[in-house]
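Let me give you the structure first, and then I'll get to my questions.
Heads up, one of the protein chains got dropped from this complex, but the rest are sitting where they should.
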Amino acid sequence: MNQKKMISLVNKIRETKPLIHNITNIVVANFTANGLLALGAKPVMASAPEEVNEITEISDALVLNLGTFNKVYLESMKIAGKAANNKGIPIVLDPVGVGASCFRTNSAQELLQYLHIQFIRGNAAEVANLIGHKWEIKGVETGNTDGDIVSLAILAAQKLKTTVIITGKNDIITDGNVVFQVQNGHPLLTKVTGAGCLLSAIVGAFAAVEKEPLEAAVSALVFYGVAAEMAAVKTAALGPGSFQIELINQLANLTGEQMDQYSLVLRREGDLSWVKQ
Amino acid sequence: MNQKKMISLVNKIRETKPLIHNITNIVVANFTANGLLALGAKPVMASAPEEVNEITEISDALVLNLGTFNKVYLESMKIAGKAANNKGIPIVLDPVGVGASCFRTNSAQELLQYLHIQFIRGNAAEVANLIGHKWEIKGVETGNTDGDIVSLAILAAQKLKTTVIITGKNDIITDGNVVFQVQNGHPLLTKVTGAGCLLSAIVGAFAAVEKEPLEAAVSALVFYGVAAEMAAVKTAALGPGSFQIELINQLANLTGEQMDQYSLVLRREGDLSWVKQ
Partner (left out) sequence: MNQKKMISLVNKIRETKPLIHNITNIVVANFTANGLLALGAKPVMASAPEEVNEITEISDALVLNLGTFNKVYLESMKIAGKAANNKGIPIVLDPVGVGASCFRTNSAQELLQYLHIQFIRGNAAEVANLIGHKWEIKGVETGNTDGDIVSLAILAAQKLKTTVIITGKNDIITDGNVVFQVQNGHPLLTKVTGAGCLLSAIVGAFAAVEKEPLEAAVSALVFYGVAAEMAAVKTAALGPGSFQIELINQLANLTGEQMDQYSLVLRREGDLSWVKQ
C-alpha cells in the first residue's frame, strides 16, 4: 500500500467530486448521502427502472445496496449495473442481510451472475451466504481476526472474481491473492444504522478516483475507520446519537495526512504472518 | 406494576438484543432503527412481500407502521403478520394517520380483522377512527387526562381484543380491564418526526422480552418518557434538532434504575381514582 497515494486519493475526491450513484434503501439513504457529501463526493439516489440507465452513465461509481430490497430494485440494479459494466464504471455490492431470506440470497446471486461486480462489502455471514456457505457468527468480535474470515474472504474473492471486503472488529480486504487487514474503526459504528452501508458508498467514492481495487478499498476503510476513531474520541461519552453526527463532521474534516498518521494496515505475507504497512 | 421487573426488562433487552422487524415508512425508518440500536435491540426493516415471511419468523417482535402506506405494504403486513401469529411473535400496530383517508382507515381495519394484534399505539384520534368513532381532538393537551380518552382506550381494547396505548400529554395503557397512566415524557417529542413511531417500535422491543402485555407496554412508555425528560434537560434550550440526537443518546445511556427512579405511573382503581405505583 502506497501511503502517499492514500493521501492523494482523499484530495482527489475533494477536488473532482465524483458522482456516486446509490440504489439503496429507505433506512440509510439520507445518512449515505450526507456522508458522501461530507467526504466531498456527490450522491445521487435515483432508483426507477425508467431512468437508472442514464443516471449511472453520468456517474463515477455505482453502489448497489440490498437493505430494503424488492423486485423493482432488482430490475433497476440490473439495468444500472449493465450500464456501469458497459462504461467501465466500478460497482460496489453491499449484500445487506443476505442469508436472512431466500429472495434476498437468490437476488444477490442473480446480480453476481448477471453483472461484473468489482467490490463486495459485507460482514462475514453475508459474504458466506453469497457463496452458499452457512456461516456461524463466531470470532468476529474477538481481539484477533479469525483465520476463518481470511479464508472466507479469499474463497469468496476467487469464486466471485471480485475484491471482497469483510468488515468486523478488524476488516479483511482481498482480491483472492493479496490480503490486507485494516484495524482502524470503532465499536460505536455498530450502534449507528447504515454505518456499513455508508462505508460501501465510500468505497465507491475511492474506486471512482483510483483504478487499482485494493488501493481504493484499503484507502476507503482506513479513511472511514480513522474518521470513526476521531468521532469516538469526541463523543463516546455522550452516546450513539452524537457519534453519528460527529462521524459526518469528521468525514468532512479529516485530511489525507491525518488518515495516514493513524492508519493501521497489515498485509499478509507468504508465510501467513501479518506485516504492518 | 412490578418495579424490579421494569428494571430487569431493560437489562434483558440489552443482553438478549431482540430482533425487531419493522414494516415502516420512508420518513421514520432511519430514526426508528437508530433508536432501537441505541436501546440495545436489533432492527430489521425488510418490506418486500417476497421475504417478510422469513424475516418475521426469525424476529422477536413485529411492528406495523402505516406512515407512508400503500398496497404493497398492506400485502407485506398481512404476510408478516400471519407469520408472527403462527409463531406467537407479538405484533404492535401503529395506525399513523388513520382517519385521514378511507384507504388508510379501511386498510387498518382489514389488518385488525385478518391478524391477531397484541398492541395498538396511537393518538386519541387514530384509535377512535380504528373503531369507527369520529374523534374531535380535545382534552389531549390539558393538564389532566381527559376521562374521554380513558373511556376510548377501554372501549377500543375491548372491541379489538388488544392492549391499547393512547399517547398524548399523559399516556393511557389498558387491556380493556386494568388501566395505567404514564406521566413521563416531554412536549419536545411532538417536535420530532417519528417520535411516536419509535415508541411503537420500543413497545415491540419490550414485548419481545416480556410476555405480560401491560408490563411490557408500561415499561416501554416509562423508559421512553424518562429518556425524553433527560434529553430535554440537556437540550431544551437548544432546540428540537439537538433534542432528537440527545434522545438517541439517552436511549443508550439510561439504566433501568434511573428509569425506575423517575417513573410516574398511576393505576386506575375500582372507584376510578388514580393511585401512584
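A and B are the chain letters, set down in written order, and residue numbers restart from 1 in every chain.
Throughout what follows, a residue touches a chain if its C-beta (ideal position, glycine included) is under 8 Å from a C-beta of that chain, and two chains touch if they have at least 3 such contacts.
Computed from a prediction, not measured in an experiment: that's the story for all the values here.
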Per the whole complex, from A:7, A:20 or A:55 the residue touching the absent chain is A:55
Identify the residues of chain A touching the omitted chain, counting contacts across the whole complex. 25-26, 29-30, 33-34, 37-38, 43-48, 50-51, 54-55, 58, 72, 244-250, 252-253
Even though one chain is hidden, which residues of chain B still touch it in the full complex? 25-28, 30-31, 67-71, 97, 100-104, 190-194, 238-242, 244-245
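Keep this in mind: only the chains that are shown with their structure count from here on.
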Once the Cα atoms of chain A and chain B are superposed, what angle does the rotation have, between 0 and 180 degrees and to the nearest 5? 120
CA centroids of chain A and chain B: separation to the nearest Å works out as 34
